[in-house]
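The structure follows.
For this view, one protein chain was removed and the others were kept in their places.
Read from first to last, the chains carry the letters A, B and C; within each, the first residue is number 1.
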Amino acid sequence: MKPISYGMVGGGEGAFIADVHRRAIALNGGCELTAGLFSRDVEKSRSWAAHLGIEPSRAYASYSEMAQLERQRDDGIRFVVVVTPNASHYAICKAFLQKGIHVVCDKPLTVHSEEAAELAYLSEQSGALLCVTYTNTGYAAVRQMRDMVAQGLVGTIRFVNAEYAQQGMAVRPDALGRWRADPDQSGPSHCVGDIGTHIENLVATITGLRIERLSACLDSFIDGHRLDDNATVMVEYEGGAKGVYWASKIAIGSSNALAIRIYGSAGSLAWQQERPDTIIYTPCGKASQIIDRGSNPYLDVPSRYSRLPAGHPEGIYEAFANIYRSFLATLAGKAEPFPTAIEGLDGVRFIEACLASSGKDGAWVAL
Amino acid sequence: MKPISYGMVGGGEGAFIADVHRRAIALNGGCELTAGLFSRDVEKSRSWAAHLGIEPSRAYASYSEMAQLERQRDDGIRFVVVVTPNASHYAICKAFLQKGIHVVCDKPLTVHSEEAAELAYLSEQSGALLCVTYTNTGYAAVRQMRDMVAQGLVGTIRFVNAEYAQQGMAVRPDALGRWRADPDQSGPSHCVGDIGTHIENLVATITGLRIERLSACLDSFIDGHRLDDNATVMVEYEGGAKGVYWASKIAIGSSNALAIRIYGSAGSLAWQQERPDTIIYTPCGKASQIIDRGSNPYLDVPSRYSRLPAGHPEGIYEAFANIYRSFLATLAGKAEPFPTAIEGLDGVRFIEACLASSGKDGAWVAL
Amino acid sequence: MKPISYGMVGGGEGAFIADVHRRAIALNGGCELTAGLFSRDVEKSRSWAAHLGIEPSRAYASYSEMAQLERQRDDGIRFVVVVTPNASHYAICKAFLQKGIHVVCDKPLTVHSEEAAELAYLSEQSGALLCVTYTNTGYAAVRQMRDMVAQGLVGTIRFVNAEYAQQGMAVRPDALGRWRADPDQSGPSHCVGDIGTHIENLVATITGLRIERLSACLDSFIDGHRLDDNATVMVEYEGGAKGVYWASKIAIGSSNALAIRIYGSAGSLAWQQERPDTIIYTPCGKASQIIDRGSNPYLDVPSRYSRLPAGHPEGIYEAFANIYRSFLATLAGKAEPFPTAIEGLDGVRFIEACLASSGKDGAWVAL
Partner (left out) sequence: MKPISYGMVGGGEGAFIADVHRRAIALNGGCELTAGLFSRDVEKSRSWAAHLGIEPSRAYASYSEMAQLERQRDDGIRFVVVVTPNASHYAICKAFLQKGIHVVCDKPLTVHSEEAAELAYLSEQSGALLCVTYTNTGYAAVRQMRDMVAQGLVGTIRFVNAEYAQQGMAVRPDALGRWRADPDQSGPSHCVGDIGTHIENLVATITGLRIERLSACLDSFIDGHRLDDNATVMVEYEGGAKGVYWASKIAIGSSNALAIRIYGSAGSLAWQQERPDTIIYTPCGKASQIIDRGSNPYLDVPSRYSRLPAGHPEGIYEAFANIYRSFLATLAGKAEPFPTAIEGLDGVRFIEACLASSGKDGAWVAL
């Protein structure tokens, strides 16, 4: 099989998440990075492209040129990975979608929901796929919980408690200087935009619940921080279920502690990202069960999304690889669910609603 | 030493919490149960009194008679333990305080804050102590966390996340028939009144923070339940810290999962009631530490409130016994902090504020 | 009901385990400490007796005098608690048994198995009960595991892995000066005698397995330590099951970490003393289950040995109290199993076999 060519915008030397994308794609196999624009500094971009084995002629100086020229090549890239700061996602995604090149973009999809809606429309129009890498939806256990909910194992959902706790802003001296703390690059929200949106997407993915309205309190506890670093959100879903979300960048002791608990009429589910292989499932009135990603007694078939037997730890690369796997399967004509512009738009709307509610002292805001 | 005589109102055969009171008092030693009114059914009360070794003449038919007659005896009870359903606390406590008999009463202290305020005033006036058994404040680890906060080990507190999850209403077929689900006996709140108030008191005890205002959503998910069985509360404290509380009676998989996490500028603390001997303390930018109740390196002296070396589990009796220990020390003239009518009043005001806010669709309510 | 009088030998001011005995007895209720010999220093003993509320005439100067005089009183003690260093157990227990006074003695029962056998014989002869306080057998979860094994929930037992890890000798500067490190007071073994014997008894209690032979390696890692502070024992049981025990006093990081795992043909059980309320049970080929002491779905009736609902932590006092409860029930004519001189003798024989094997470079020693 000839490998599928792909390009990348952003992700220069030292960029953490771009490296994760490249390795996750490699874990699946079958793709080759052949074009890119890795930095606004052209020299740096070229030198990094060379390091990655990209031909000099395909190390570009602008994303519009890249979209244009790759479109014209017979062997042009089939998809582009966008891993730049949030504020630039919209223009870059648009440039590629308009040329019919499929796009994989980091979350949040855009800074404004109008932009996200436009990208969703462009994707629909052009037939070019737009995948938003909500990482956590790729974990095998997350997909299994989605299936368990769909099979009725928790019954009617009553309440969801989800949180994402990080300590970065409290413990890193340089935290204020990073792009996520800068409104011009990050958009109007730091904490909700970066991690709150993961909560929203994770809950939606597993439960299928849609938020009807929310009441949010965003705070900024770090001196000099112009954006939010902590957020509490009370949520009401369509159909009567309720929830509470908490996202924080000042939670000393927590590295990357995303956690979700789902309470229904027939049972509950609990999962923590830092121990991604384990689900705790409690059927109503029975003992809690420790379920391993690799041996889930409630799923008829072993999950396609787990590559390893129980007890062999999988991590974030595997989660990313699963999202790419579904994206590439769809590209190959065998549609599989992955987070699209629709989920991306939901995410931006969630961020906007949180900001709006918090700006009105926690007033309820409909979505 | 002659034992201290005490009486009990409520706590007939099979009453769980009354038994805990009696055993916790025995664990401390030095007290003797000599009078009581154990049931509204006089025969049952007398027979249970006999079982407990109480003289027939001191098995009473009404609490006012009991207060009256015990007051007149030379060897009358020095304190009474009130373990009846919430709605009757006020009248019973009042009867004994008016006779100058010290009172230990279960939480919530009363159903209305005016009543709690009156009891606080009566206690002040009469010199009779009024202790409200907020159990969790008795755990050695809780008292250690209070000291750690006071020593500045977490710095300025920024955010508190506390929760109390139980599954009782979801899993017990007879749950709707219990007195806690009945407004006439339980008062206007079930979930907040029974367990939400523990969260409020635990946070206040450890941190010293006072709630300025709150926004609450109370829900009733169980069909036929006339009171709340789930509650989310966003909290703002005096001085700028924030918090979120979640209490639930429908959290399948949780027996009695009270948990608190405190995030400050210099560190964080985390504790779970179901593993009461262990504190997780994270100094800012350092590794998290597992601290055992019996060997806390941050306290200069071994705690008086732990009876056992590290690794020998203490439980709820020891917590109760610690509250009684402080109450009895104060009775003996060596004042030690224990939860008084003031904390009891704070608790009832918290419940009322939650009900008020929830009744106004989560509007902020000042305390 | 008139309280049952009891006496104590050992357990002066500051003695940890004697205090646990007294409080555990109080937790049950119905007993009263009325006589004692608390120290070899008569003045100290008398002053401590007074502190405990004992009449001066019943604060004795020798245990033989105490046995003699208490025997002659109409209101003499019905049982005595022996909480002295190991080497003195034999003579003290003998003195009381010969007078027909029931005895509760700490483990190990004696230093030599001949002594233990003699005590067993004396107990049998005199009809005076001899209870050896193997604490861990009192935990509700331990009694539940015993019942689960008996019900066949693990099938035929194949392998047992049990351990008891403490750090005391490695971290306490004064460890070498304590009586347990002194052969004259402690007997010929420190680590196996103090905690290894708990492993042996715990396994026997839960599984009913009897050791056929063992191979042991005892080591002394602390400079100047004249006794063992670490031991590994390979065990073969009658019937073909095998096991491995590890006991250590040099396990830095472990306070009191007794743990057992039992593997059978139909399932497995795991339990840790430091989290005594939780059993992990895995039926063969199914998910592991988290079982709470207070809500064990495999037992038909709620356990009599748990005083509290699930989620309300019980600890070491409750374990001790359960042993006393069974002892007292038996005293009252309703026989309940508790660890007797037979178990005490098994324990001493186990210690002797470990010493013998280790002395012969780990050669197998039959029991």
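Methods note: a residue touches a chain if its C-beta (ideal position, glycine included) is under 8 Å from a C-beta of that chain, and two chains touch if they have at least 3 such contacts.
These figures come from a predicted structure and were not determined experimentally.
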item: Sole contact to the chain not displayed, among C:L69, C:A270, C:I342 or C:L367; value: C:A270
item: Identified contact with the non-displayed chain, of C:G152, C:G253 or C:G359; value: C:G253
item: Chain not shown: contacting residue from C:V42, C:L176 or C:I280; value: C:I280
item: Touch with the omitted chain, as defined above, among A:G138, A:G294 or A:P339; value: A:G294
item: Contacts of chain B with the absent chain, listed as residue ranges; value: 280-281, 286-291, 295, 297
item: Absent chain, residues of chain C that touch it; value: 158-159, 161, 163, 170-171, 215, 217, 219, 221, 230, 232, 234, 242, 244, 246, 248, 250-253, 261, 263-265, 267-268, 270, 280, 282, 284-285, 288, 361-362, 364
item: Residue numbers in chain A that touch the chain omitted from display; value: 1, 16, 19-20, 22-23, 26-27, 29, 53, 166, 254-257, 273-277, 292, 294-295, 307-318
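FYI, only the chains that are shown with their structure count from here on.
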item: Rounded Å distance between chain A and chain B, as computed from the means of their C-alpha atoms; value: 43
item: Inter-centroid spacing, chain C versus chain A (mean Cα positions, whole Å); value: 55
item: Distance from chain C to chain B - Cα centre to Cα centre, in angstrom; value: 35
item: Sites on chain A at which at least two other chains make contact; value: 280, 288
